[in-house]
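Working notes, structure below.
Omission of a single protein chain aside, the complex is shown with its protein chains in their original locations.
Each chain carries a letter (A, B and C) given by its place in the written order, and its residues are counted from 1.
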Amino acid sequence: MFRKILIANRGEIAVRVIRACREMGIVPVAVYSEVDRAALHVRLAEEAYALGGSSPAESYLNIEKILAVARSCGAEAVHPGYGFLAENARFVERCEQEGLAFIGPPSRPMDLMGRKTTSRKVMSEAGVPIIPGTMEPIRDERDLRDAAAQVGYPLLLKASGGGGGKGLRLVRDASELASGFNMARSEAESSFGDSAVYIEKYIDDPHHIEVQILADHHGRTVFLGERECSLQRRYQKVLEETPSPFLDDETRRRMGETAVRAAAGIGYRNAGTVEFIVDGRKNFYFLEMNARLQVEHPITEMVTGIDLVKAQLEIAAGIPLDLKQEDIRPQGCALECRIYAEDPDNDFLPSPGRILHLHNPAGGFGIREDSGVYEGFVVPFEYDPLLAKLIAWGKTRDEALRRMRRALSEYRIYGIKTTVPFFKRILSHPRFLGGDYTTHFIADMEKETPIESSEEKRVAVLAAGLKSLWDARHEASYSSRGAVSPWKLRGRAESHSNASLR
Amino acid sequence: MFRKILIANRGEIAVRVIRACREMGIVPVAVYSEVDRAALHVRLAEEAYALGGSSPAESYLNIEKILAVARSCGAEAVHPGYGFLAENARFVERCEQEGLAFIGPPSRPMDLMGRKTTSRKVMSEAGVPIIPGTMEPIRDERDLRDAAAQVGYPLLLKASGGGGGKGLRLVRDASELASGFNMARSEAESSFGDSAVYIEKYIDDPHHIEVQILADHHGRTVFLGERECSLQRRYQKVLEETPSPFLDDETRRRMGETAVRAAAGIGYRNAGTVEFIVDGRKNFYFLEMNARLQVEHPITEMVTGIDLVKAQLEIAAGIPLDLKQEDIRPQGCALECRIYAEDPDNDFLPSPGRILHLHNPAGGFGIREDSGVYEGFVVPFEYDPLLAKLIAWGKTRDEALRRMRRALSEYRIYGIKTTVPFFKRILSHPRFLGGDYTTHFIADMEKETPIESSEEKRVAVLAAGLKSLWDARHEASYSSRGAVSPWKLRGRAESHSNASLR
Amino acid sequence: MNMTLWIEGEEFRLRLEEKEGGRYRAALNGRDHDVSAEFINPDEVLLNVDGRVFNVTLSRKADVRSVYVNGRRFQVERTAASRVSGQERGRSRRKDVSVSMPGRVVRILAEEGSQVMEGQPVMILEAMKMQNEIKAPRSGTLRRLGARAGVTVEAGAVLFTVE
Partner (left out) sequence: MNMTLWIEGEEFRLRLEEKEGGRYRAALNGRDHDVSAEFINPDEVLLNVDGRVFNVTLSRKADVRSVYVNGRRFQVERTAASRVSGQERGRSRRKDVSVSMPGRVVRILAEEGSQVMEGQPVMILEAMKMQNEIKAPRSGTLRRLGARAGVTVEAGAVLFTVE
């Protein structure tokens, strides 16, 4: 096993990996940008080195700076987390050149999975169902009409060169085809410098379900169940659960076996995730493969008892998996809510800033929190808004849901806005509770008007009135307006032996 | 199921029950003493009523005040937690009279288990092995010599009337017998108003292992594995684990079946724990039965996935257990550390007071915290010093130990002293790690000198030097001495946009 | 103590009368409540209303307070007039443009001194990997456009002015 590992990431995932290292007796080395000097991943590491700068490009995306730290501190391996350099094939190559173990797949399968038309072709050849469509870019309008007629409407025009919604056009019928083609091509050209476009059948109201796999360097690949990821907002996952309430055991098994075939077909190693689009009739199609640890990996850990980061490190160290497929029997259900620093009352605008107060709800049975922040920390605006992940486990889906709702009701964070109230709404929505939802759910929910509570309104008025009274009584000890730091006010209030309104 | 439940307790166990109620859609009602006005159990309840007063007798032990609240708020059941009224047979009777469901056993089995010689007799008749000794109090010195010769030395003289170490004498050989008898009798008389004394064989270097049972009102009683509770300090449990590293599967099964027989024999209902003394040859003897939820119940929940408080409420509501013995298959291992407000550097002196800052370590996979406090809370001196319980789960004992050690390393609490450093010592002790320990372990460990770390000493000096520098730079913004509240200082420091030493 | 408060134009008349033991008798639009309040800190109060528990978070502004009850936000105002005058102010000569979050300027889309239309994007500000268009609040001349691409701006800083 490695003696020392550098974690080339920040936030909750860096904390997650650091904890695994500490538990395994491996020295975890953090790297940090200027604004992350006192970040949680730095505080929990055993060694920490500054990268300088605060933008991603200056710090967590700077391959050579990171490799220089790894060399000088004597790290034997690098864990990339997710995001940043996690799926950067060049970084993997550079690690290989430097003799550093990269904790993830080799550069070749990573590279293959990074390009859309290539991955479709490879998967199709490996016998993995892909979304019906063309395998090659469309050259001209004649090819286009023929291919469109073959695939059928509605269909999607997609850029070959990349994703993220760029160069993507929905075409409902033949009349929209020509204009859609031109627009998709020009957007693809400006986004990826490559105007190539291909056709995929449009699957309406789909499920987005992914399968976790582990592959060691000795020819064993296993799957660890699936995750239902259909709860999305603007193509961003917000809540995941396992098992999927939509799947039956037979489909689940077939998807798992397909994911293993997909991974084995490309010589995949380490932890990875095969994402599928599933239509209303439970037909599933390969969407993409995430060649890294997923944000939502904890729900799989909760039901299988398997520590995926520990497994990643063991695989990278060349240790054979001691798991057989038949030994993996998920127990119960798990859900994850992604707590973002975004304002759900204000169009999900980012909300960086200082966390003035934090009541973390990770107490009691079946609740887990993977957080990257602490009270007093200034959440920087330079990076992803993910603050923490709240995970609930239950023997049944109902138990897990109730635990999550309870934990959310205990969550209190001030200073910045978070998506906690948004999750409370989702978790009291009958359609979600019934397990009957697809990728359209959140957009539909947001159109509904939330129920007004006249009681809560009255309580708000009472609180405001009592607060005015309290302010008046404490006026002597502080000036209630102006540029006084909230921390000072808090300090002064706490210094009263009795803070009640007496 | 009940609609509303009153929780007649405080601290972490009240929080535990409140969370279960919230998850089950039951309205949890808290009661609170004067000093607990802003305690966590009050904050997390849906309804809360003051009992008045701050001593236990005025508040959480005051049966009639509690019943008056239950009546007026319309509670249908009472959960007693542990301690306070949890094993008070008179309280159970009064609840029965008031038509309130008591969430625990009926008053008769509770009463039977409350008296020592009675419980020995009842258990012996039910075929449960008891520690060899006399079944009746010893009347005179002749009876004494005969009985002592039969039991054999060393032996214990114990008061029939009660426990807690009062009226207890260890007799190593015949020469100590007469004087020991006289001393035990006089102590028993002064402690319990009853000079009756009986003889028990002294079991040296024993294990203290208990079995969790659940019994419904429809004749089903099951056991949920055992808990190793031998890590004790002055007869107080400090760390528990399951499964016991000392037992083999055959003894485990026999103990479980014996516990079920013990419970069934006295008409026990609801959750309960049968405690055994186990000698070096794995002979086990009934010690006592705890007619309530145990402090350490979470470790059983972690390995079985069964929510014991939920099970308690369901049983009390008359719902039949849907668990069969063969379905209960514990997975992995779990440990619990009891975090007390005590100063391990100062003879474990109580350390009540305000929690100025709290970094709770309940993050990541396999870690659970059941806490009754929060940052800013003033831990009162009136009650038990238990602040929180830290629980770790792992697929193996080694994994659970490593997770616990990692979580302890993240625990930071200021303002009051806690037993966290003491647990770090236990969890790095080779004998404990090897699973080779008995009730003598902690006393033995405390005799050992902890290893000095010269590096940590140097770091302490560096920190002190840098702190002086920092203080000097921040002198303008606050006076560093005198009666300044720590909260103020903190507030002012935080108000600097850059808190690093620059 | 008597006061009148508003939530979205709805009027609430509140009378608070102190009782012994730190409790209050509250009359709210004619309905009576037994109330007590424990301030955990100046931002958070544990409210007990007729035995029912509410953990309430409040902002510190006294005239328009954001009050969170069970995670729901209510804007409690001290004067019914404040909303109206706020709108008026906005309509008449609002011109300074600032944002509540810090961020990095990605691109400037209009020139200093040029004419801009209401709703026209003036710059793109990036925070937490999200790009946000900052638009002109009214038509007019773009002034005080100090920021350049790549520059970091603080929360509340004036980004530009439309005259």
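The rule is short, and it goes like this: a residue touches a chain if its C-beta (ideal position, glycine included) is under 8 Å from a C-beta of that chain, and two chains touch if they have at least 3 such contacts.
Since the structure is predicted, the reported quantities are computational estimates derived from the model, not experimental observations.
> List the shown chains that the missing chain touches in the full complex.
Counting the whole assembly, the omitted chain is in touch with A, B.
> Among A:A38, A:I63 or A:A147, single out the residue that touches the unshown chain.
Per the contact definition at the top, the residue touching the missing chain is A:A38.
> Which is it among B:R145, B:K201 or B:H357 that touches the chain not included here?
In the full complex, the listed residue that touches the missing chain is B:H357.
> Using the document's definition of touch, tell me which of B:P109, B:G272 or B:P385 contacts the absent chain.
Result: among the candidates, B:P385 touches the missing chain.
> List the subunit A residues touching the unshown chain?
29-30, 37-38, 42-43, 45-50, 73, 376
> Using the document's contact rule, name the residues of subunit B that touch the chain not shown here.
These residues touch the chain not displayed: 55, 341-342, 345, 349-353, 356-357, 381-385, 408-409, 412, 414, 420-421, 424, 453, 456-471, 474, 480-481, 486, 489-490, 493-494, 499-502.
Keep this in mind: only the chains that are shown with their structure count from here on.
> Across the interfaces A-C and B-C, which one involves more C-beta pairs in contact?
Counting C-beta pairs in contact for A-C and B-C gives the edge to A-C.
> Farthest chain from subunit C, going by the mean of C-alpha atoms per chain?
Max centre-to-centre separation from subunit C belongs to B.
> Could you put a whole-Å number on the gap between the CA centroids of subunit A and subunit B?
Going by mean C-alpha positions, subunit A sits 39 Å from subunit B.
> Please report how many Å separate the Cα centroid of subunit A from that of subunit C, as a whole number.
Roughly 31 Å separates the two chain centres.
> I'd like to verify one number: the distance from the centre of subunit B to the centre of subunit C, where each centre is the average of its C-alpha atoms, in whole angstrom.
48
> Where in subunit C do residues touch two or more of the other chains?
38, 40-41, 55
> Pull out every residue in subunit A that's touching 2 or more other chains.
Where subunit A meets two or more other chains at a single residue, that happens at 409, 489-490, 493-494, 499-500.
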